[in-house]
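Every protein chain of the complex appears in place save one, which is left out.
And now, subunit A:
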Amino acid sequence: MAKPSRGRSSSRTASNSVLDKFLLCSCRLFRKFFQGLLCLSALVLGYRLSGEAVFFLGASSRGALFLRRTNSNSLRTDGIDVALKFPYVTEATRGKQAGLQQSLPEGKSTRVHVGRHEILIRPQPHPDPVQIMKAHNLLNIVQRQQTLLYDSDEQKQQLLIITPTFARTFQALHLTCLIHTLRNVPFPLTWIVVEADGLSNETADLLAHSQLPFHHLTFSERMPAPFDQRWQLEIRLRIEGLRFIRTNRLDGIVLFVDDSNTYSLDFFKEAQRTKWMGGFSIGLLPDFGGEEGKSSTIMPVLHLQGPVCDASGQISGWYTPFKVRNDLHISDQSALDWAGFSLNAKLLWEGFESPAGFIKWNRLFQEKPNLFVSPLNFVRNYTLVQPLGDCGCSILLWRSRVEARADSKFPSRWEINPGLEIVVPSKRTPWVDHHLQRHRSTRHSDLTDLNQKHRGRVRRKLKVPV
């Protein structure tokens, strides 16, 4: 509620009796006299006392004057307010004060009055970390309740996440990030990890510490070294995952999550909207040796791949920076990344009556088993794919095939045992280190020996804490 800036000195006083005027005049005279007295005392005692006293005498405003009048019972002990000895009582206000006292219930008094109040500041006005933590917890609880109340209409289906992987230098990097992403997904999920080249300790170790429900499947074939030949085996690994879902009749929404991709949590929320088959937009970060060479000079190179909708929201095609043939059903589906599709697991089940336009699993493998290169094989007509993520306009995942050189080495399970060699010693002292001397038989030759040693690289085995 704003106040007009009219200044505080504008209003007239409320009463008009002669007694009033007399009191007012005597007030002013007395005040002047008192001020003079305090001036003199200030010369003797100091400035501060006189300053406070002048303030007490209403250097500010009539607010202090009215203090007495409005509150007859209470007395403020803290703050700078001080009651004056001259109650400004008039005919009008005397009646009101009497009325006021009558209306106050027994034993109750108002603590509130007009006038200057102290601005209370606690001694350490910094944020208290304990309270901040409590506030944070409250925010969490409120938000959880909100999702319970308002998101309950949306389905919370299980997510079946198929990840093809194999042991390599960058696997720990990719899988660690993926594990943390999946742990933050607020839906129930089952992680199906299909590993090439048999079961490795690295993958098993990472999965065991992931705190996620997973199935670790193995494939005997080895992942080829050249990057451009890997995609075919990856597809077979994914099909292996699909076969696992079919055999065990797992229910939910199938997502193809490669270990090197990065996901926004909205992706998983959006995937819940999949009815039978959904398509997402992917951000394709340029890969250093992934599915190569298909960059086109004709189409504009925007590193995205995803469904494109027409005005009514129906899917009308795909955008991809790779060169594709017009007839999408045949061989160039491999240009479309599996990660941009989601499937309803029921389509894989044996004996399930697929809706019109969707091809059954048996038929896919009967016709031409090697033709299964893309989830689009499941549909006769690509218009049956549901464009998700705001009709393909939101990029909810990114693909980046970052890998180390084929000949790079890494310690098994990234554990350092035995210890590493010293490249940079922690001490370089010109004097003899008695600690090192213990191993030497003679003493006088130490200095020369040590000097020679320190000039080059000292090979010592030290235990590096893992």
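Rule of thumb we're sticking to: a residue touches a chain if its C-beta (ideal position, glycine included) is under 8 Å from a C-beta of that chain, and two chains touch if they have at least 3 such contacts; residues count from 1.
What we mean here is this: contacts and distances are computed from a predicted model.
Protein name for the hidden chain, per its UniProt entry and selected from "Protein AF-9 homolog", "Exostosin GT47 domain-containing protein", "Exosome complex component RRP45" or "Aminoacyl tRNA synthase complex-interacting multifunctional protein 2": "Exostosin GT47 domain-containing protein". Across A:L139, A:A208, A:A406 or A:L420, the residue that sits in touch with the chain not pictured is A:L139. When the whole complex is considered, the residue among A:C27, A:V114, A:I235 or A:I422 that touches the unshown chain is A:V114. The missing chain lies against subunit A, touching residues 1-5, 7-8, 11-16, 60, 62-63, 66, 69-70, 80, 92-93, 96, 100, 103-104, 108-112, 114-122, 125-128, 131-132, 134-139, 141-143, 145-152.
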